[in-house]
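Dropping a structure here in structure tokens format, bear with me for questions.
The complex appears here minus one protein chain, its other protein chains still in place.
Per-chain numbering from 1; labels A and B assigned in written order.
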Amino acid sequence: MTSTRISMGGRIDRSRVINFTFDGKRFAGHPGDTLASALLANGVSLFGRSFKYHRPRGVLSAGVDEPNALVTIVRDAVREPNLPATTVEIYDGLIAESQNRYPSLQFDVGAVNQLASRFLGAGFYYKTFMGPKIWPLKGTRFWMFCEHFIRRAAGLGTAGLEPDRSRYERMNAFCDVLVVGSGPAGLSAAKAAADQGANVIMADIDARFGGSANWSEETIDGAPASEWASAIVQQLATMPNVRLLSRTSVWGYYDSNTLAALERVSDHKTRPSFGEPRHRHWTIRAGHVVLATGAFERPMVFTGNDLPGVMLASAGQRYANEFGVLIGRRVALFTNNDTAYGAALALKRAGATIAAIIDVRKTVSDTARSAAAECYAELITGYAVQTTEGSKQLDGVRIQQFDGQRTTERERLVEADCLLVSGGWSPAIHLASQAGAHPIWNEDLQAFLPPPPTDKWVGAGAFNGTFDTATAIDEGLSAGRTASGNTKPRKTKSSVVEGYKCQPNPAPVFEIKGKGKAFVDFQHDVTADDVRLAHTEGFTSVEHLKRYTTLGMATDQGKTSNVPGMAIMAETIGKPIPEVGSTRFRPPFAPVSVGALAAERFGDLKPERLTPMHDWHIDHGATMYGAGLWYRPMIYGLKGETVEQAYVREARAVRSGVGIVDVSTLGKIAVQGPDAAEFLDRVYTNMFSTLPVNKARYGMMLREDGFVMDDGTTWRLGETEFLMTTTTANAGKVMQHLEYFLDVVWPDLKVHVTSVTDQWAGAAVAGPRSRAVLEACVSGTAVDNAALPFMGIVHGEIAGVKVMICRLSFSGELAYEVYCGANSGTHVWEALIEAGKPHGITPYGLEALGTLRIEKGHVTGAEIDGRTTAHDLHLDWLLSKKKPFIGSAMMNREGLQAEDRLQLVGIIPLDNLPINGGAHIVEELHESHPSDSIGHVTAMCYSPALGKYIALALVKAGKSRRGSRAFVSDPLRKRFGPVEIVSHHFFDPEGSRLHG
Amino acid sequence: MLISCPHCGPRDVSEFTYQGDGNRVRPDHASTDIGAWNAYVYDRVNIAGEHNEIWQHSGGCRMHLSVTRNTLTHKISSSTPVQAARPTQKAARKSRTKA
Partner (left out) sequence: MVDTVSPLEPVLNRGRFANTAAQTGVVISEPAPGSIVQLAAWPDTDQKVREAIASVLKLNLDNSPGAGAVSGHRAAFNIAPRRYLLAEEDEGLAERLLSIVPADVGSVTDLSHGRTAIRIDGEKSEWILAKFFAVDFSLARFPVGQGVSTSHHDIFTQIQRRSETTFDLYVFRSFARSFWRSLCHASEETGYEIR
């Protein structure tokens, strides 16, 4: 193939030059070029090596259906493999590389695979590696041995290891009418719908709107098709109710008329402008959809049909008319239908010599015959291409007489540097298929057509199998009107289209049988023989065939190979094509970047929840810890301190003096209304209606099935007003639990629940000196034992800010929780620190908080794990017998009463070494063969109060094991050792310290 | 999937939380009939076809909806405020025996 740039024509801008490299070599192109058209313009014919056999491959198509010319684009050291060169727009500085070749594209050692090719047929991997045995290794072990070599030898491009720093975004859109495709049919539909006043989105996968009008030879209403198209595009662009999305592939059609589209916003630019994403993922909710997605031309299957220089006829025409590239000087055509003659005319006009038109049909139409004459082409009917000639590119084709089934002896050589093929057309029905439409086989077009339109979508143009432009425009106009809700018949006249007009119906010929490799799926190197072999081996269902041969499963999703594959399958089985069936298309229609799907959930943009005192913590050396979405101080480490040293120091300060911890993350729910107390009685296991105003109570709630759900304190702020606190992790779950019961089960209760977690900043001041700290800074209320007894609530002020103080304790020490409006949180916190200075107040983090609670044997989410009951956690005392509550009936089930259940215990490692949460407790220790687990460790710390490592655990019949020995067994971390099982109340079991 | 919230209109399914089988009826709060509670907590009809479900518009107005969804096609034929559509105990028993 000796392709060149034509001096005139095409929709490229010859006044500007774009420089880029391909395999390190510099090339120049023009704005409007794809990588494929620019390379073809430079005479490049070899684009890559094939998947399995490393055969030289060129360009087959001019668009998204391209199976062969896959390249890797390198941008800022990030490699993106497997992009069809036909869809990559060139930009200054573009770096492209060919794929699957070593050491170079021209000389590729992997091509020896062709010699071994009889071993690499369909099912090669299954047979070789899943099979019973291949001496000396067998099955999967043999696979592991060979994998490295095979992975290197077969495949597509390789991804890089650099992180992708590109920006991806997501976008939501709503419209009355979504038009997919912007050829004459799509444009007409968009215009008609927009004229009706509908909100319209028109999306096209290409950079330039207009579809086939961009390379058609026709005139529409007197103007060249491309000018007719740009005039409509310009009109649409000025309409406020129209949004035009170019470079946008609508790739998924989901229920409720939700469609997914990928817009390639800046892939065609040397550098995206600031803030501009690389890709934008659109979720489009459309009232109606107009599918004007056109059709894909099919190649013919014959020996050597993959040689560079063999190209789809429409692609040859498109390169000439849209890109100003003549794909060969001496062009032959091979066809089973009349449309290829139009391509011959276009190439003739662009300056090529049409060597011959080889048509499998014995007789052809007058239209075709006169077109051939106009091209000065030799018309050879009743012949077929038997094989191609040439090593890395086409020199000519050997043709033989063809009777519709097989070729006969009378062989001829036709010299040509390019062979344009046309095997008929397959409408691009992918989106309709995704939407659930079952395609219908059309005998005339030898293609699957969409079924009649539904109430959600309507088709137009070649999508419907309508290849006549004037009719396609009519269909578009009607579709646009229907989609926008206008059912009245249209009055406007049809457009006048002039140019080469033909019947697109092909002869039912898909394959010319011969010796040598004839490819059906170029990208996965699936040949016609592979399809037959699969059938011989029993794969008679089309879905099995697809998986066994991998036909249609490459990145192009079989856009060119689907129907030929099916036809060969049908012939082999001896059934008509429609009985063999069509495979259902699934999303995506075209590849989608994972970055666009992840978009804003990636990297720095992951949402974080910050407490009101967050900045103070950071400024004071806190190491932050992610707890769900929250960030909480883990420790406030001093210079040189380990984590353990820090939390031990902090916890010790609480027990000996006073500490302060940020508890703002606790879930807080306002429970308001005349029936609030009654509601809480039903929700909590213990009584809340008896709670006086300005008192708090510790409460526990169960799920319907009787297991513990959450615990926390609830404060009565008024007769009809409560403030419920939940654990940080369960805040959302508890809120939904309450809402469910109010909305679904007890709608008669007058109760409102509202999340007020973020309304309040909370600081717990804990330790024997805590009261002294409050006394130094609280005004407007006394805080002594009489005014503020255990579980009492007072309202006062700290540093001019209204605060609510509740005397309650998680640490077991005399302690208070101070709540104020979140925006004043830091102000109050700093005032407390200031007041606490004379008492050595120490801010403490989650680790110390955990240590203090483990010492006290208080439970948290590690023990309330959804599998434990109140009894298991020794919280029976909270179960009221005076009233029913959620879970009260189910918690009494036999199984939940059993004494051998996992129960909360304390653990003391007798070797006084740390153990980890998740480590098992066993009765006997066998390091290599761990014996049955009798439970697991839930939390562990070094206890400054006890001077040793301690842990909490859930152990089978734990209560009865108190005082006995067991072992910790943690094979993953290699931690084994003897432990003593004790009560979970390690420290101050009488609770005397609570009272200061 | 879009769910039509009676208050907010059609919204993406990601704004909703599935809150269980809409056919079950909670025994009287004070009931100690373990069999009835067991049926309520664990027994499900598992319909292939039109199914009554409870969804919460948790990412929106937070109301609970009674949704009739076809488990084979995801098609939602109705979604109403949950209270308007709660089955009575009798009706629920009937639908369970039918299934």
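As a working rule, contacts are C-beta pairs under 8 Å (C-beta built on N, C-alpha and C of every residue); 3 or more make two chains touch, one makes a residue touch a chain.
The structure presented is a predicted model; accordingly, all values stated were derived computationally and were not measured.
For the omitted chain, the shown partners it touches in the full complex are A, B.
Considering A:A822, A:I864, A:A953 or A:I981, the position touching the chain not shown turns out to be A:A822 (whole complex). Interface note: of A:T158, A:S246, A:T367 or A:T720, the residue touching the hidden chain in the full complex is A:T720. The chain that is not drawn here is touched, among residues A:L597, A:V756 or A:L925, by A:V756. Touch with the chain omitted from the figure is made, among A:P452, A:P674 or A:G918, by A:P674. Touching residues on chain B toward the chain that is not drawn are 7-9, 11-12, 14-15, 59-63, 81. The set of chain A residues touching the chain not shown comprises 169-174, 199, 273-277, 283, 285, 600-601, 604-605, 607-612, 615, 629-630, 670, 672-674, 719-721, 750, 752, 754-761, 799-801, 821-827.
One rule holds for everything that comes next: only the chains that are shown with their structure count from here on.
Interface residues of chain A, counted against chain B in their complex, comprise 254-256, 258, 283, 285, 682, 704-705, 736, 739-740, 743-745, 747, 884, 889-890, 892-893. Against chain A, in their complex, chain B makes its touches with residues 1-2, 10, 12, 17, 19, 26-27, 29-34, 37-38, 40-42, 54, 56, 58, 62-64, 73-75, 82-83, 86.
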